[in-house]
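Only one protein chain is missing from this complex, and each of the others stays in its spot.
So, chain A:
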């Protein structure tokens, strides 16, 4: 296990794998109908669902990525965390209950409720697959890098292991296994992070002020050691307490902020979790728990990041000859685990970090598979006349295909920036899914043509502007200057989607448009009262 963390990590990892396979076996026996497979039979409680949703957000990207960002730049990491959190109140105030009242398995159920099924579901399925794919690549790349560092495995093997494990969970255990794996991991991760943060604060007499002061000293000393003059070094040390290079220009800042805030309300693998609870009240409760846990988790990450600056960054044991972190920047939290809890706790945190990726990847895959089997196959292709067994078969085949594609792309995109891929997924969700959902729920005048045109404009524009932005156009494609100079497209693509939906709907004089508008009243009453809501059960 050269470069790995040795047997404690392997033992903990093996224990987690056994536990989750046990959950999958238990869930497989309870997964018979489509409602079981897609929505865990609607039997998840609000508290459990809140933990599962929090688990989806406490991905390896946020645990390792944000603590690493704080370790490197201090305050900047907090800006990202806040963006990920503030979408949740919006989901609650505008969507959660209405989603539960109108939908069964996918957000397309809701988006297409009163519209022509074929075009709206096709669009929703395409955007779901695109969001899922970008998110999936990010997680696979993160997983591969993490496992290579933790266990010393070659990158392709690491990616393949993740692919095989998540396939087992989803294929046999469906949503029930996917949810419980996520819950178990969320509890383990919250526990581990709480212990780390408490251990850090304990060393500073539970005074954040003392922690920050020591962190500034540590950064100042590091800057001075690199040969900076005393006043420059002091400024460099002090810089970790304020925003730095993370956000360059105001337009990019606002654009990324909008993508993070409204992207949450358009992420298909998050929205599908609202169909696993029995009613609107449980949907609401899940958001409260999720917001609480996610907020708490980001506070912990903040302490962990600053703790790592002091306890890891100043200890030669964790640094290589050049003074950089051993194993790469993303390992700050993992090294901190060793610093506060020794080899055994390091093993535990490594296993939890890996579990995090597995759980998130499983949820993403299930969401992509539902879009193909429930929206494309059952509703569009078979026009609602397929039987359940055939639909489930299509779903399971899709899981296999997605797993193979994810492994392939994970290996192909080894060098891609993980945070960038995640923010792209958020931008697509905010530009395509969010405007379609919001206007179909709340605007009577909205028509089939409007949502299809607007959703497509949002999707294409978000993707196109991203390709023309510095990260792809200059860094990947090697052009001299970007065509689109900003870091995130949402500030332009999201309003463009809203505007297109409004304009096309207003101009729509088709017969279908009359049906769409006439259907609003009944849809609204159902969404507000829950009359006729699917119980996510076929019995």
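Here is the rule we use: contacts are C-beta pairs under 8 Å (C-beta built on N, C-alpha and C of every residue); 3 or more make two chains touch, one makes a residue touch a chain; residues count from 1.
Everything that follows uses one rule, which is that contacts and distances are computed from a predicted model.
One subunit of the complex is not drawn; among "Monosaccharide ABC transporter ATP-binding protein (CUT2 family)", "Membrane protein", "Branched-chain amino acid transport system permease protein" or "Pimeloyl-CoA dehydrogenase small subunit", its UniProt record names it "Membrane protein". Contact with the chain not shown here comes from a single listed residue; of A:11, A:94, A:198 or A:499, that residue is A:94. One of A:156, A:295 or A:341 touches the chain omitted from the figure, and that residue is A:295.
Only one of A:213, A:228 or A:474 touches the absent chain when the whole complex is considered: A:213. Where chain A meets the chain that is not shown, the touching residues are 75, 78-79, 81-83, 85-86, 88-90, 92-94, 97, 208-209, 212-213, 215-216, 238-239, 241-244, 247, 249-250, 253-254, 257, 261, 281, 284-285, 287-288, 291-292, 295, 298-299, 521-522, 524-526, 528-532.
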